[in-house]
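Removed from the display is one protein chain of the complex; every other protein chain stays in position.
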């Protein structure tokens, strides 16, 4: 419950000028399932709307997260997209996940660069959304039963040692 | 003359082949073929806690599926709070032999039985497909949302219960300790008194 806060930091790289979308402006809303005690996988979802200064709408977007390519899914509202994926609980890390968004052109350029074993990082993404994972709740650190047992052992040890000191 | 006739035959054959190919375009084995899985990624389904619903679209055909639209009307807002992700999504292109996922997080508002039914997917088999293909996703099936109370009883850390237990055991420990401590203090006072003398 404590981890339900929406964590979004948006970074916009505006230096990229493409024919399709100029000066993209991204406003994103993200949600990460924080309570792993009832889940088998962790879901990362982010919904964002893309606004281009030249008013271009309805372009296909592709996202890349940690080397994974995901197509951005278009939502019912105009220029709204969603990028979502699930990860194993063991492989998720807390910290920033940066979602790089590409349009069709730059995405194909990236594919080409990978195919030709060139450095794909030379192609600048349209925008970057940073998703902060504050950490996944995996359940309490120690069980309360365990704590109680520990406490009981401590109390009895104190009592016995006091008794033996008394009798010595 | 013979060569000329051969040419005609050849042309005819090509025409026939084209004709068959044109008909073949209508065939079912051609174009995109989608398998849509709807899966719930939860160990426990609990009222007012996250339920991850993941739609995965696999294209097993030999062409890209176009304008793939996933619509799931099975989570009505009366019974579910939509945490994140939309239940209506469109993917422009699913290339052959790839898969695309879409994840939605919902929270059931009430405990009780719930039947997860299929989502509907519309897509175009190929660019010039005359109509949209309708596909149903797999059904996760009947599930039971446990109430939060029940879940808490089973899986909470029980800190309050143990605290209550500690309080209840306190008298049996504290009373002898207090008695012993008071007598000890008295004795220490006595020994100090005797030292002074």
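To keep things simple, chains are lettered A and B as they appear, and every chain counts its residues starting from 1.
We adopt the following convention: contacts are C-beta pairs under 8 Å (C-beta built on N, C-alpha and C of every residue); 3 or more make two chains touch, one makes a residue touch a chain.
By definition in this document, contacts and distances are computed from a predicted model.
Novice: Have a look at "Trafficking protein particle complex subunit", "Cyclin-dependent kinase 8", "RBR-type E3 ubiquitin transferase" or "Translocon-associated protein subunit alpha" and point out the UniProt protein name belonging to the hidden chain.
Specialist: The record for the missing subunit names the protein "Translocon-associated protein subunit alpha".
Novice: In the full complex, which residues of subunit B touch the absent chain?
Specialist: Residues of subunit B in contact with the hidden chain: 1, 5, 8-9, 12-13, 16-17, 20-21, 23-24, 26-30, 33-39, 56, 58, 60, 118, 133-140, 183, 186-187, 190-191, 194-195, 197.
Novice: For subunit A, which residues touch the unseen chain?
Specialist: 153, 157, 160-161, 164, 167-168
One rule holds for everything that comes next: only the chains that are shown with their structure count from here on.
Novice: In whole angstrom, how far does the Cα centroid of subunit A sit from the Cα centroid of subunit B?
Specialist: For subunit A versus subunit B, the centre distance works out to 16 Å.
Novice: Across the complex, what residues on subunit B touch subunit A?
Specialist: 41-46, 49-50, 52, 54, 83-86, 88-93, 100-105, 151, 155, 157-159, 161-162, 165-166, 173
Novice: Touching subunit B in the complex: which residues of subunit A?
Specialist: Those residues of subunit A that touch subunit B are 29-31, 33, 35, 37-41, 43-45, 47, 60, 70-71, 73-76, 80, 82, 84-86, 140, 143-145, 147-148, 151, 155, 159.
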